[in-house]
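I have a structure here, written as structure tokens, and I will follow up with some questions on it.
Excerpt of the complex: some chains, original placement.
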Amino acid sequence: MKALKRVEIITGSLESSKVIRILDQNQINGYTLIKNVLGRGDKGEQDGEGLHNAFQNTYFLVACSEEELNKITEPLRKLLKTSGGVCLISDAQWLMH
Amino acid sequence: MSSDILIQNLLNPAVLFFFLGLLAVFIRSDLEIPQPIPKFLSLYLLLSIGVKGGVELSHSGITSHVMTTLGIAVFMSLLVPLYSFYILKKRVSIYDAGAIAATYGSISAVTFITATSFLKDLNIEYGGHMVAAMALMESPAIIVGVLLINIYRKDKNDEETSYGSIIKEALTNGSVVLILGSLIIGLLGGERTEQALEPFTGDIFKGMLAFFLLDMGLLAGKRIRSLRKAGSFLILFSLIIPVINAAIGIALCQLFHINIGDSLLLVVLLASASYIAVPAAIRITVPEANPGLYVPMSLAITFPFNIILGIPVYYHILEYLNLHT
């Protein structure tokens, strides 16, 4: 087992490529994402209705080391500030294989 | 005669399915058409109308009449957001004014398609280039809306809004690409394409449209609930601005002697408001604007207004004018 950070990012579907770009730029190779995620926040309801994914979120799960996390917090903060969304950070163990 | 056409329009299965969708929401039924089925139906409708338009255009060719109509279309899609913005600016924030202006300057493909189906029921022809007009009117208003916001906003952004990216976004918009692409495919293939695709793009078209309007009814019904926040000014705006745009459209069509089929479609494009392309673009470029306003306005008021009342009324006026001038 290895201790690491479990980073969850929820942001509008249209911004999801920007999250990936931040990960790429910081050489974070591993991540998981779920599309068609709904929710509600400061910017109102994302109810998935309509014919465009503008009203849907994407959920990201990134398991990374604390150093990696430190590299992405600032760019993520900036992104979330302009485009909305949230980022939660918690601790986890990685089952080595 | 007017009331005849109105009733006939109301008995159109597509319009009735729209009502069924509305009704299902009001009685709180759990009827739903899960994603991505509505998306599939809308891609189908765009593809079909594109191919039909292209085949039509391959028969008629690109005449000066075609160019005139396209010219009016693009001109109006730049003008409508301009005056809409100045009307709105007095009552709502700069951001909402720009977003709503863009919404009403752009178009609703489903309203257009419902109008083509209305014309078909009356056996009235329309030019294939009207499909091109629709595609050309989708994006300019977005650019005008964002431009106006940037002129009037106080806290000029650090990072200047990149117009390049907005224009690129507008031109590569999925529905514009699909409509224009299908149009060109129809144009290139002509008669042969028509024959090959007719059972798919033609025969089952009305049924697919009816099915899709059921979903639109469900969607419009859900959005009606959020109209409370809009307030009476914006609700009135959503009813009156289509009429104003339609009136200008009717005048221009008379001035340029455009035939009744093309006229109706042009007027419907002007009167209709976007609820797909514009919300998507505005949500990224103007996150300050409230989608709780511009989406329900176009979807829950202007869209039903046009397909229920607007289309037959605009048609009746055009017919009256054609007979008396």
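Should a chain be cited, it is by its letter among A and B, assigned in written order, with residues numbered from 1 in that chain.
Note that contacts are C-beta pairs under 8 Å (C-beta built on N, C-alpha and C of every residue); 3 or more make two chains touch, one makes a residue touch a chain.
Here the structure is a predicted model, which is why all the values come from computation and not from measurement.
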| item | value |
| --- | --- |
| Formula for the entire assembly, written in the chain labels shown | A x3, B x3 |
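Please note the rule applied: only the chains that are shown with their structure count from here on.
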| item | value |
| --- | --- |
| Centroid spacing, where centroids are CA-atom means, of subunit A and subunit B in whole angstrom | 35 |
| Of subunit A, residues touching subunit B in the complex | 12, 14-15, 36, 43-44, 47-55, 82-84 |
| Complex interface listing, subunit B residues touching subunit A | 35, 38-39, 42, 219, 222-223, 275-277, 279-280, 283-284, 287, 290-292, 295, 299 |
